[in-house]
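Of the protein chains in this complex, all but one are displayed in their positions.
Labels for the chains are A and B, by order of writing; each one numbers its residues from 1.
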Amino acid sequence: MTSYFSILFFAVFLPLVVTAYGIAPRKARWVVLLVASYAFFWILSGRLIVFILASTVSVYGLALALDAQIRQRDKRLAGATSGKRAIRASAKRRMRAILTAGVLLNVGMLVALKYVKFFGEALSGLFGLFGHGFVVNVPPHDLPIGISFYTLMAVSYLVDVYRESVRADRSLGRVALYLSFFPQIMEGPICRYNQTTESLTAGEPLDRRSMYAGTVRILYGFAKKIIVADRLNAFVRPVFGGHYLFDGGVTAFAAILYTLQLYCDFSGTMDVALGIAQIFNVRLPRNFRQPFFSRTASEFWKRWHITLGTWLKDYVYYPVSLSAPCKRLTKRARKVFGNRYGPLLASSVALLCVWVINGLWHGAGSQYLFFGMYYFVLIMAGGLIEPIAAQAALRLGINRTSAPYRTFQTARTLVIVFVGEMFFRADGLAAGLAMFRRIVTDFSLRAFTSGAIFSVGLDGPDYLVVCLALAGVLAVSIARERGRDVLGALCERGTVARWAVAIALFMAIVIFGAYGASYIPIAPMYAKF
Amino acid sequence: MRTVTEILQELKPGVDFEGSTTLIDDRVIDSLTMVALVAELEDEYDIEVPPVEIVADNFNSVEAMEMLVRRLREEELD
C-alpha cells in the first residue's frame, strides 16, 4: 500500500478502522483513530515514523513550556501593582525563545531532509565554478510521508499557543492525532489545531448520513483522479518528457492538460480525504473553491490549495509585514509614496517571503523557485496596475463588472495559470523556458488538423471520456459556485436515487478508470511533498 | 487624535466604512490595506496589535476596531 488509491486501503484498511471505531466506546474512539493513523504512517514510511514523533513530541513539550510561562506571567500580573509592562515584556522574551527553538527544530528537520540535496547540488555547482572538483554527494533517501504538511501544522500549533489563541494541550495523544490523522497526512489539507482537534476527539458515533456522504465524496474524488487525471498522464508524460519532439501547439495543449490533470488529481485526493474524515464525522477544511473561475492570479491562490494560502498569510505574511522593521518601512514609504503605494513596499517584502516559501515548499529545485517568483511578479504587477487599469476603464467607458469583461479576466487568469503550471511540471527550469519559447515561436495547429494529436498518448475515445467527465465536474462546480450544496442535496434524495449515484460512480471508475497494464501508474501528485 | 474612521478614510478615500459590519468578509479592507491600517492604529494610539488580533471579528466594522483599540490601550496603560 503506497497511497489512498489502492485496493488494500479501501477494501481492508478503511473498513477495519471504521469497524473498530464503531465498536469502540465513545471515549476510546479517538484512540482508534490515533492507532490507525500511526499504523498508516508506519505502513507507508516505516522507520521514518521517528520524524513525525520528533515533531509531535517537540511541539507538545514546547507548547507546555509556553503555557507555563503564560501562567507564571498571569500570576505575576494579578499580584503586581506596577511594572506590568516589564512583566509582560520579559515573559514575551522567554516565550519568543521557546517558540524560535520549536520552529527552528521542526522547520530544520524539513529543510534538512528535503532540501539538503538541492543545497548539496548548489554547493557542488559553486565549487565547480571555482574549479574545485569537490562534489557534495547526498545519498538518496526517502522522506517521511506528509512531512511538508505536518511540519506546517506543528508550527501553526506552536505559534497559536504562543499567540494565546489556543491553550496548550496536556494530552500528547491528542496532539499526535491532530498531526497524524491519516486522511490528511499525505496531501493535507493543512489544518489548524482549532479546526479539527475537537471533532477528532469527540468520538461522534457513526451515522448513516455521514457514511453515505463520505462514501460518495470518496467515489467522486477517486473518479476525478483515476478517470481524468491518470488518463491525461498518458499525454502529459511523453510531451513533458520529450518536449523537444513537439511543436508549440502541442506544448501549449500539454500545459492545459497538465493543469487539468493536476486539478483532478489534487482536488480528487482532497475529496477522498474529506470524504474519509466525514465518515468519522470529522470536518476537514476545503482546499479548493472552483479555482478556474478566478478573475485574477491573486484570487486564484485564494481558491487553489486554500489551506496553504491561509497558512502562509497567517504565519508568514502578517508576521513579516507587521514586524517592527516592516512597520517602520511602511510609515516612511507612506510619506514618500502615498497611501496607495506606501504600504505596498512593506507588503511586497512580506509577499516575496510568502512566494519564495510557497515555491520552495513545492520542491527543491530552481524551477520551483521560479514558479514562486513568477506569481510574485504577476501579483505585484497586478496590485500596482490596478488603479491605472481602473482609471483607464473609466475613461474608455468599459464596464468592469460586465460579463464580457469578467470573461476576459477569467481567460487571462487561465492563461497565467497554464503557463505557471507548465514551468512547474517541466523537467527543470531550462526545459520550462525552452517549452515556453517554443509555444511563442513555434506555435502551430498542425498537430490538431492532421490528427497527429491522437497518437501522442490519447486516442479519440480517451478525449471523449475526459470531456464528458470534465463536463460533469464543471456542472458540479457551477452549482457550488452559486452556493448550492450538491452533496447535501443528494443526501436528501430517496434511497434508490442516492445509491444509484454511488453505484454509477463506482462503475464509472471500474470501466473508465485509467488503470491496468497499459497505463503507467502514478502516485498522487502532492504526495511527494 | 484621529478617529478610526478618519484613519480609514485616509487609507481608502471615498469608501463608506460606517454602515458595514462585513468590511473584511467583503474585502473592503484587503491584506494590503490591513498592513497600513495596523501601522497607523499602532502609531496613533500607542498600542501594539499582536498578529493574533488580526481576525475578521476585530476588523469587520468600525465599532469592532474601536473596541479593539480601547482594549489594547487599557492593557498598555499598566
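Going forward, a contact is a pair of C-beta atoms (placed from the backbone, for glycine too) under 8 Å apart; a residue touches a chain by one contact, two chains touch by 3 or more.
Going forward, contacts and distances are computed from a predicted model.
Name of the non-displayed chain as stated in its UniProt record, restricted to "DNA-binding transcriptional regulator, AcrR family", "RNA polymerase sigma factor", "Threonine/Serine exporter ThrE domain-containing protein" or "SGNH/GDSL hydrolase family protein": "SGNH/GDSL hydrolase family protein". The hidden chain, counted over the whole complex, makes contact with A.
From the options A:Arg208, A:Lys335, A:Arg395 or A:Arg482, the residue with contact to the unseen chain in the full assembly is A:Arg208.
Here the missing chain is touched by one residue of A:Glu198, A:Asp442, A:Asp459 or A:Glu481, and it is A:Asp459. The missing chain, though absent from the display, is touched by one residue of A:Ala112, A:Leu172, A:Ile398 or A:Ile503; that residue is A:Ile503.
For chain A, the residues touching the chain absent from view are 1-2, 5-8, 208, 242, 244-245, 459-462, 464, 495, 499, 502-503, 506-507, 510-513, 515-521, 523.
Heads up, the rule we're going with is that only the chains that are shown with their structure count from here on.
Once the centre of each chain is set as its mean CA position, chain A and chain B turn out to be 31 Å apart.
Of all the residues in chain B, the ones that touch chain A in their complex are 10-13, 31-36, 38-39, 42-43, 49-52, 54, 76, 78. By the touch criterion given at the top, residues 82, 84-85, 160, 163-165, 313-314, 317-319, 321-322, 326-327, 330-331, 334, 339, 342-344, 346-347, 350, 383 of chain A touch chain B in their complex.
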